[in-house]
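Shown next, in structure tokens, is the structure this report addresses.
All protein chains but one are shown in place.
Moving on, here comes subunit A:
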Amino acid sequence: MQKVYIYKQFERFWHWTQAILILFLAMTGFEVHDSIHLFGYENAVVYHRIAAWMLLGLIVFSVFWHITTGEWRQYIPSFSKLSAQIHYYTFGMFKGEPHPTHKTARNKLNPLQAVTYLGFKLVMAPLIVVTGMVYMFYRTIDANDMVVVSEIPLEWIAWLHTFGAYLLLMFVIIHVYMTTTGSTPLTNIKAMLTGYEELEDTEASHSVIKKEDPHEA
């Protein structure tokens, strides 16, 4: 076992900022939906918009980061071990079987994670972001008599946006729980906080043992 630097600085910053924003957006969003009462309706609307813009900014940075660092490749799904991974979570782990895949800095997502996160990035996030932006700019006739978006019925936009919110919440619940399935329940969360994780000694991880990623400096 070796301590490996697996989550880069920006990656951790992005992950936790996004987590906070998503939870805050859920809180304010469900207040706008009149499901909960926390901040007051008017504040909830204002906060929801501000947090939405911050999330949009963050998404721009993260897309740039994923492209320029090549990290986007982490999300290319491999289906060869997908069923083995599912079998592990549903049966294997109860019997104490080992993880069917090995985590490395170059390949830090297991096949199930890769396909789930890809779904997150290609379905859930675009669904909620696009409907959210249409919602934000939805006007019939605005103060300057400019028709911005009016031909799409508001209810469809709102319904899809709400559905996206439920999907995201479900994702968050399962995602948080799955982090406890590491070698100890807190291993994965610690790794996402510090960047370092104890990984089994594999060839791919040799170069980054206890060293900062050379790309980062």
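Keep this in mind: a residue touches a chain if its C-beta (ideal position, glycine included) is under 8 Å from a C-beta of that chain, and two chains touch if they have at least 3 such contacts; residues count from 1.
Note that contacts and distances are computed from a predicted model.
Peer 1: Leaving aside the chains on screen, match the unshown one to its UniProt name from "Putative antiporter subunit mnhB2", "Tripartite-type tricarboxylate transporter receptor subunit TctC", "MoxR-like ATPase" or "Octaheme tetrathionate reductase".
Peer 2: Its UniProt record gives the name "Octaheme tetrathionate reductase".
Peer 1: Using the document's definition of touch, tell me which of A:Ile50, A:Val63, A:Leu122 or A:Ile189 contacts the absent chain.
Peer 2: Considering the complete complex, A:Ile50 is the one touching the chain left out.
Peer 1: Could you tell me which of A:Thr104, A:Thr162 or A:Asn188 touches the chain that is not displayed?
Peer 2: A:Thr162
Peer 1: Could I get the residues of subunit A that touch the absent chain, sorted low to high?
Peer 2: 9, 12-13, 32-34, 40-42, 45-46, 50, 53-54, 89, 93-96, 139-143, 153-155, 158-159, 162-163, 165-167, 169-170, 173-174, 177, 180, 195
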